[in-house]
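Excluded from the complex is one protein chain; the other protein chains are retained at their positions.
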Amino acid sequence: MAHVTNVESAIDSTEVIKGRSLWQDARARFFRNKAAVVSLIILILVSLFALFGGMLTPWSNEEIDWNLMGDVRTLGGPSFETKHYFGLDPLGRDLFARVVQGTQISLMIGIVGALISVIVGTLYGATAGFIGGRLDNIMMRIVDILMAIPYMFVLILLLVVFGRSIFMLFVGIGLISWLDMARIARGQTLSIKNKEFVEAAIATGVSTPKIIIRHIVPNLLGVVIVYATLLVPSMIMFESFISFLGLGVQEPLTSWGALINEGAGQMRYGTLWMLGFPLFFFLISLFAFFFFGDGLRDALDPKDR
Amino acid sequence: MLGFVLRRIAMAVPVILILIIFSFVLMRAAPGGPFTKERALPPVVLENINAKYGLDDPFLVQIGTYLKNILFHFDFGPSFVYQDRTVNQIIADGFPVTLTYGFWTFVFAVLVGGALGIVAALKQNTWIDYLAVGFSIGAQALPNFIMAPILVLVFTLWLGWLPGGGWWGGPNDPNSYTSYLVMPVIALATSYLASIARLTRSSMLEVMNSNFIRTARAKGLPDRTIILRHTLKPALIPVISYLGPAFVGMITGSVVVDMFLSTGGIGKDFVQAALNRDYSVIMGITILVGMLTILFNLVVDVLYAWIDPRIRY
Partner (left out) sequence: MNISIKAALLCSAFAVASPAFAAGMHPVTGEALADNQTYTYRMLDDVKSFDPQINTDVEGSHILRDLFEGLVNSDPQGNSVPGAAESWEVSEDGLTYTFKLRDAKWSNGDPVTAGDFVYAWRRLADPATASEYAWYMELMGVENATKIVAGEMAPDTLGATAIDDKTLEVKIDAPRPYFPGMLTHASTFPVNQKVLEAHGNDWTKPGNLVGNGAYVLTDYVSGVKVTRERNPMYWDNDNTILETVVALVINDENIALTRYDAGEVDKTEVPAGQYPALKEKLPDETYSTPRSCSYIYMFNLGENGPEALKDVRVRKAMSYALNRDVIVDNILKGGQYPSYNWTHQKTAGFEMPAIDYATWSQDERVAKAKELLAEAGYGEGGKPLELTLNYNTSEAHKKIAIAASQMWKQNLGVNVTLANFEWKVHLDKLRSGDFGMARYAWCGDYNEPSTYTDLFTTTSGHNNGKYTNPKYDELAKAAKTSDNPAEEYKQMEQLLADDMPIVPVYQYTNVIMVKPDLKGFPFEDLMNNIYSRTMYKVAE
């Protein structure tokens, strides 16, 4: 990609008439898609909320409101009077502050997990699929071996053997999240590697890494991006599943999943805000990620031209 | 093709072997053991137990014995926690359950998700598309640990239609077989259904915009023929590659179903065994799931070749 932009700027500097690059095109198409633009705005807002929401409240994510903790059900609801905008959690801590902090963790886990998966998985899958033969066989067998180990097992063991930490969670997620992507990327590569433009590139003696980066990977982007937007929320849900098993982030830190899990337990006891607020943020972010990804796909899909 | 299948099966043996050794080592590296309990056992008692289960043998001897028992007797050994039962019995009890609701989940997710995705793609940018997409995100958004309690609340407490959990206990059971199946399938299927719907939709769209479909259209073929004969098969490639891992995910993901809906499948057995350090049960289930994964990936690869004639092995 860097190469494309370099060429672009080189052309820019020499010619007065501005050509439209693939990326300018894509940007234009993206901004024509209202749902995608709204999603982008929502994602920006959620990120701003995560970054600066803490400034809006006098409470921290760990302080207990001793006056209200005894009767959260009747006194701990959302209220501007008590400055608990989202109410209290079951222990009497400010839910707003906790949602802000949980949003940070969850977004981080979702994005980092998806990034690792996209970068490692796509390159790995494209390489295996394109080169094929023995290398493909070996590379995919490695994926098989890794995939044959149930992921929960790996993660539980990693968290148990090395202790619980966010870092370990990233390692665990990073270790396994790229596997699916690698298989998908390989599958796609297999079906495009026999196409004319690839054969043309091979015939003209373009080096293998270059073919993979310049010809294969861009053609995988449609599927990869859609799958990556599936991945961000699924990473977030993955983390929540780990929280559900009691192996998630350490208190006093929290995450959407942990908050939703906690709120879901209280579902029947008249404190629905505990489920409602984290679930709301979770849902709108999920929808936004999806439509955003969809918009990107439509914008980037070279076949649309 | 046959040669390919045979080669893959032959490859599976070292893969399983590596898996066994890897998980054996990792498991033993975890702090605490199956007999680490609230009440510290007197050292003498612990020695007796270790002697009984061969846990006092050198590490390599333990692995050797373990492999020998599996290879020659297909015996995964006794459970350290469920001491009346062997791992073979635990798997024999739990696996059919998981397989049953896993299978129906799979069928349900593929049929409904696939149909949803195809319809959404064909009617791209109409209200049907938006509805299908909205529904699939909604379905995926609710984690199954929320789904399960809500299902119990609705179907058991409010409507009184279904038992709030459990598994069919034979002809004497007052509830029908299906009544135990509904909630696990719904709780487990939603997220897979949603993923499948979205993958199908996006890959359908991709194929429909490709040159050979345009050609087909230009030739004046009817829409139905185009979709059935030319679009569906290539569009299913990414979906199929998703199914292999999805199936395995379903088995491990079934822990939520087992925990909330008391179905007694191996999902819970597995997670609890990991937490209880029930070494032999973890190993048994890991190997089982590992073999299934390999089998499934093999099936997926064969399907690939069948659907896409350009792929050669």
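Assorted remarks:
When the chains are written out, they are named A and B in that same order, and each has its own residue count from 1.
In the analysis below, contacts are C-beta pairs under 8 Å (C-beta built on N, C-alpha and C of every residue); 3 or more make two chains touch, one makes a residue touch a chain.
Quantities reported herein were computed from a predicted structural model and do not represent experimental measurements.
Annotation: of B:40, B:61, B:107 or B:228, B:40 touches the absent chain (contact as defined above). Interface note: of B:152, B:194 or B:246, the residue touching the hidden chain in the full complex is B:152. Touch with the chain omitted from the figure is made, among B:77, B:184, B:244 or B:265, by B:265. Contact residues of chain B toward the unshown chain are 30-33, 35-42, 44-45, 48-49, 51-53, 81-86, 90, 93-94, 148-149, 152-153, 156-160, 163-167, 169, 174, 258-260, 262-265, 268-269, 272, 275-277. Remark: the residues of chain A touching the chain excluded from display are 62-64, 66, 69-70, 73, 90-93, 159-160, 163-164, 246-247, 250-252, 265, 267-270.
Everything below uses one rule, namely that only the chains that are shown with their structure count from here on.
Note: centroid distance chain A to chain B, computed from Cα atoms, is 23 Å. The residues of chain A lying in touch with chain B in their complex are 141, 144-145, 147-153, 156-157, 160-161, 179-180, 183-184, 186-188, 190-191, 194, 222-223, 226-227, 230, 233-234, 237, 240-241, 244-245, 257, 260-261, 264, 267-268, 275, 279, 282-283, 286-287, 290, 294, 297, 301, 303-304.
Within the complex, the chain B residues that touch chain A are 11, 15-16, 18-19, 22-23, 26-27, 29-31, 133, 137, 140-141, 143, 145-146, 149-150, 153, 191, 195, 198-199, 202-203, 206, 209-210, 234, 237-238, 240-242, 244-245, 248-249, 251-253, 255-256, 270-271, 274-275, 282, 285-286, 289-291, 293-294, 297, 304, 308, 310-311.
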